[in-house]
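Have a look at this one.
The complex is shown incomplete by one protein chain, all other protein chains being positioned as in the whole.
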Amino acid sequence: MTIITLSHGTAIILFCIGLYTIISKRNLFKTVIGLSLMESSVLLLIVAAGFVQGGRPPILPIEGIAVNPLPHAFTLTAIVIGASDLALALAFVIKLHQRYKTVDLDKIRGLRG
Amino acid sequence: MISLLTVLIPLTWAFLIPLIHIFRKTWLKRAILLFGIAVFFVTISAAISGWKQSALSFLGGWPAELGIVLIVDKLSAAFLFLSAIGGGAAFLASYGRLKEGPWRYYVIFFLLQASMNGVLITGDIFNLYVFYEVFSLAAYLLVAFTISWQAIEAGLKYLVLGTIGAFFILLGIAYIFMATGSLNMAVLSLVLPHIPNEALTVIAASLLIGLFIKIGAFPVHFWLPDAHSSAQTAVSALLSGVVVKVSIYTLLRLSLLLFLETKPAVFTVITVVGTLSVLGGHLMALRQEDIKRLLAYSTVAQIGYVLIGVGTGMAAGISAAFFHAINHMFMKVGLFIAAGHIAEDMKTRNIYDLRGLYHHRRWFVIVFSLLTAAIVGIHPLGGFMSKWYLMLAATKAGNVIPALALAFGTVISAFYYMRVLSFFYSSGDPPPRQTYPYWNLAIAGACALCCVFLGIVPLVPSLWKLVSDIGLNAVDTAEYISTMLSK
Amino acid sequence: MSALFYSFVCFFLILTALVASEIKDILSAVISLSVFSVLLAIAFVALQAPDVALTQAVISSGLITSLFLVAYSQTQKEGRRENDEE
Partner (left out) sequence: MSKSCFLRIVTFLLCLALGWQFWKGILALEPTQIIIGPAAHYIESAAEETGATNIVAAILFDYRALDTLGEASVIYTSVCGIAMLFAKSKFKISSTGLSFIVKRGVSFIIPFLLLYAAGIVLMGHISPGGGFQGGAVFATATILFCIVYGSGFEAVMIKPKTKELIESSGALMFVLIGFVGLWTGAGFLANIAAGYPKGEVGRFLSGGSIPLLNIAVGMKVSAGLSTIFYSMIKLLEFEVTKHPGVKNK
């Protein structure tokens, strides 16, 4: 029980750190890092949701009880989706740097207003 | 079975195009046209068959609780119809302009089409998230397709906000999973009333935040004008016409299935956000001088109209919302294609530089005026009818302020569209040169004719019954659940 | 795996996340994010999810970190480039 509560708490703190990083930081790399943190936090939340005290990995043969395998499948999918998102974001950052020679959001203001 | 093909066929085309490019480059041109037509017809036929009778397909032969089920009921069928028409128009516009040259564009286009259809027909909430992400990634890439700096910047903005929205949706799904242990939407609809209220609040809040970001509703709309105006013509039409509507479908489906009885506050929030979008979108559009940005802000406002309809949570409101969505699809596809062509032809997007357009682009301006009249809501056209029904539904549901905002927004929109038209009809300089864009003119003209036709729909009882059936079917969640769990 | 060890991992997860978020130097932030990913993989092992841990280790801490480093080194050249696009 403690492990589950602990990971839920950690996941929520990480989600908030990620969101805070995205909103408050003016560097595009920090934005992408924030996205990565948000993604990881949700993954931790889902995996912890499937944990059972004293459970074994969901690979047969299982001695005793198994943890819930369904969240593992989602998490795998979500990791890959998140990685594609991040890769695309980094590619955009590189392309944008070619034009502006900076990754500072305050100096990139072509589309304001 | 045909409902499954609406996803698989475009997906297969997207995987095939690189192979054709490698082995038989000369076939590419014909193959792409053929693929586009095939996708259109498959989607339409899936919509028709789903309309007649709810069509299910069980993937892998597993029953609904174990595997993934695809389901086409009347609401899905209506939106499939919308996606087929809008996607087809955008495909023709881009094919007429680009030919087969940038083949990667078509790969992304077919992926977008496949995932949109997937979002519309899936019956599993995690599967919905997966398709939603394919569809969002494809949309970011289509925005950035021209690789001009505006496009890249708009694409990055769209990507960052869209990804934040996606993670909020994923968080909501994680909470749903923690609370119930299952993901089938019909099952969830049955078990969600039994979970604690605080958890339900979190689920509703994170799903709504995520979906509002993805839709581009007022407080979090700032990616939308950039993305919709920086993309190339056909992509702008696709984004405004179809992509936004698919997000609205998701909101509609989830809010009706999960929160209709358990959390009515969700509908109040949707109504409030819709009202804010109407006012905010129109007031921002008033200040724009760039014609594509003006149209994009107008999209924000029109999203607000649809959200007011959804927010009533009643059959009449949902029917009106869909009717407005399909009207707006025709109007915006036509307007964006016409405006995009004018902007490319005249090499400017500033409306002050488009003075006197009527004297040398006569047909374009006539079509543009007709579409403008429809979007503002001149009496016999489609826009008027849908707004009228939205207003009726909103007042019937007791939302008087949104109904007033709707009327007020219409007045503002009349003002700024009149300003654009007054520039078009005033006298101006002679044109630099003239091109004969029959292709774009034909698509925009067809959209305008459809707007005229849609104005007739409410007057013919048999046609109006089709539209009102959508709302009745959407509210009837019991039928959806019993259909899905029948096997 | 004991609860004490797990709480240790959780503490370091939050610490590395804060470092990645707050530190000025981008390279340090990226490396901190990489450490964060490895710690997350350890947490997944503790939660009895070997599949997820393997994926997290390979994709997030391997590939995404290398992409971050590529992007970082791409953007570390101010003004030396002439416009070689188009």
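Letters A, B and C mark the chains as written, and numbering starts fresh at 1 in each.
The definition used in the following text is that contacts are C-beta pairs under 8 Å (C-beta built on N, C-alpha and C of every residue); 3 or more make two chains touch, one makes a residue touch a chain.
The shown structure was predicted, so the numbers you read here are calculated from the model rather than taken from an experiment.
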For the chain that does not appear here, which of the shown chains does it touch in the whole complex?
A, B, C
Looking beyond the chains shown, say which of B:Leu33, B:Leu98, B:Val202 or B:Leu485 touches the absent one.
B:Val202
Residue of B:Gly67, B:Gly96, B:Gly356 or B:Gly428 touching the missing chain in the full complex:
B:Gly67
Out of B:Ile37, B:Ile147 or B:Ala478, only one touches the absent chain, namely B:Ile147
Could you list which residues of chain C touch the chain missing from the display?
50-51, 53-55, 58-59, 62-63, 66-67, 70-71, 73-74, 77, 80-81, 84-86
It is residues of chain B that touch the chain not shown, namely 1, 4, 8, 11-12, 14-16, 18-19, 22, 57-62, 65-68, 102, 104-105, 107-108, 111, 114-115, 118, 124, 126-127, 130-131, 133-134, 137-138, 140-141, 144-145, 147, 152, 171, 175, 178-183, 195-199, 201-203, 205
Can you list, in ascending order, the chain A residues touching the missing chain?
1, 4-5, 8-9, 12-13, 15-17, 19-20, 23-24, 49-50, 52-53, 57-62, 66, 68-70, 72-73, 76-77, 80-81, 84-85, 87-88, 90-92, 94-95, 98
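As a working rule, only the chains that are shown with their structure count from here on.
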Give, as an integer number of Å, the spacing between the C-alpha centres of chain C and chain B.
36
Centroid of chain A to centroid of chain B, CA atoms only: how many Å?
28
Set of chain A residues in contact with two or more other chains
71, 93
Help me check something: in the complex, which residues belonging to chain C touch chain A?
3, 6-7, 10, 13-14, 17-18, 20-21, 26, 29-30, 33, 36-37, 40, 43-44, 46-52, 55-56, 59-60, 63-64, 67-68, 70-72, 74-75, 78-79, 81, 85
Which residues of chain A touch chain B in their complex?
15, 19, 22, 28, 31, 35, 38-39, 42, 45-46, 49, 68, 70-71, 74, 77-78, 81, 84-85, 88-89, 92-93, 95-96, 99-100, 108, 110-111
Flag every residue of chain A that touches chain C in the complex, lowest number first.
2-3, 6-7, 9-10, 13-14, 17-18, 20-21, 25, 27, 29-30, 32-34, 36-37, 40, 43-44, 47-48, 50-51, 55-59, 67, 71-72, 75-76, 79-80, 82-83, 86-87, 90-91, 93-94, 97-98, 101-103
